[in-house]
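Mind having a look at this structure? Questions to follow.
Omission of a single protein chain aside, the complex is shown with its protein chains in their original locations.
On to chain A.
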Amino acid sequence: MSADETVAASLTETATGSTAAPAVIPAGAIEGRSPWQLAWFILRKDRAAMISLGFIVFIALVAITAPLLAHWIGYGPTDQDRTNGITVDGLPVAPNSQHLFGTDNLGRDILVRTIYGTQVSLLVGVASTLLAVAMGVLVGLAAGYFGSVVDSVLSRAMDVVLSFPFLLFAIALVSIYGSGLGISVFVIAFFTWAAVGRIVRGQTLSIREKDYIEAARSLGAGDMRIMFVDVLPNVLAPVIVYTTLLIPIAIVFESTLSFLGLGVVPPTPTWGNMLSDSLDFYQVAWWFPLFPGLALLLTTLAFNLLGDGVRDALDPRAGRLSQD
């Protein structure tokens, strides 16, 4: 059967279908498999990435339902259990049936505090990464697309940001503006957007020279339309990979800031300030640093494994994704 006959056949089929049986798929209903869908098929076969994704969904659920879980366990994140949560010597209590993960030096339940720490870590990790990616994509697109002077100015700005010492700058900012959730998000985003910007700029430079960009220009498309409709979808793959790898970096950054007392203010629990509190007690209370540390480790590991999987799924050089 020739191509024309196939077309004709399917046309008549739909024509009769619309009058006789409305259940027949209407014209235009053939779905194309997008490059994203193909990447998803590959990702789905990556066991490590799928386990990681499951774990991330799990801790996200934990973060959302933290108050419920705390209510169910019976302690709030800042409740001090003066009867069972602290020894007569004033030391933390080891894990037992009442406090599954033990307690800290003030008699607070470590399980509940670790659960609440998830909220801060995920919130800061995701929010600062999204902010960084948005900034990086905008600056990178502009630098790569417009080139010449715009590119020189923006590229030098990215170089300057990347050469800043992170902790010194963070300490300086916090001493001026005070510590808190918002300032943590801003500081982390400020130090990570430039890396995204560089990646996007590099990709944009190569996409800009493609024929389809010239085709869009010859149709009369403006710069904004070309940048966001034609260039952006083609630079998105490395951006997505970098985003998944940036979230654990941001989570570790947040923990570092909290550990140093520059992040979220106590008594709000974060993994970082729990680790910081445990410094004086880890020799007598192994459970005190173990559980927040383990939570931090597993979360960053899950994001990194997922990021690797996403990169394998989207990498055109792997040859598994059709890419022109």
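Keep this in mind: contacts are C-beta pairs under 8 Å (C-beta built on N, C-alpha and C of every residue); 3 or more make two chains touch, one makes a residue touch a chain; residues count from 1.
What we mean here is this: contacts and distances are computed from a predicted model.
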"FtsK/SpoIIIE family protein", "Hydroxymyristoyl-ACP dehydratase", "Peptide ABC transporter ATP-binding protein" or "Cytochrome c550" - which is the UniProt name of the missing chain: "Peptide ABC transporter ATP-binding protein"
From A:Ser97, A:Ser218 or A:Gln283, residue that would touch the chain that is not displayed: A:Ser218
Touching residue (missing chain; options A:Asn234, A:Thr256 or A:Asn304): A:Asn234
For chain A, residues in touch with the removed chain: 4, 6-7, 10, 14, 27-35, 210-212, 214-221, 225, 229-230, 233-234, 236, 322-324
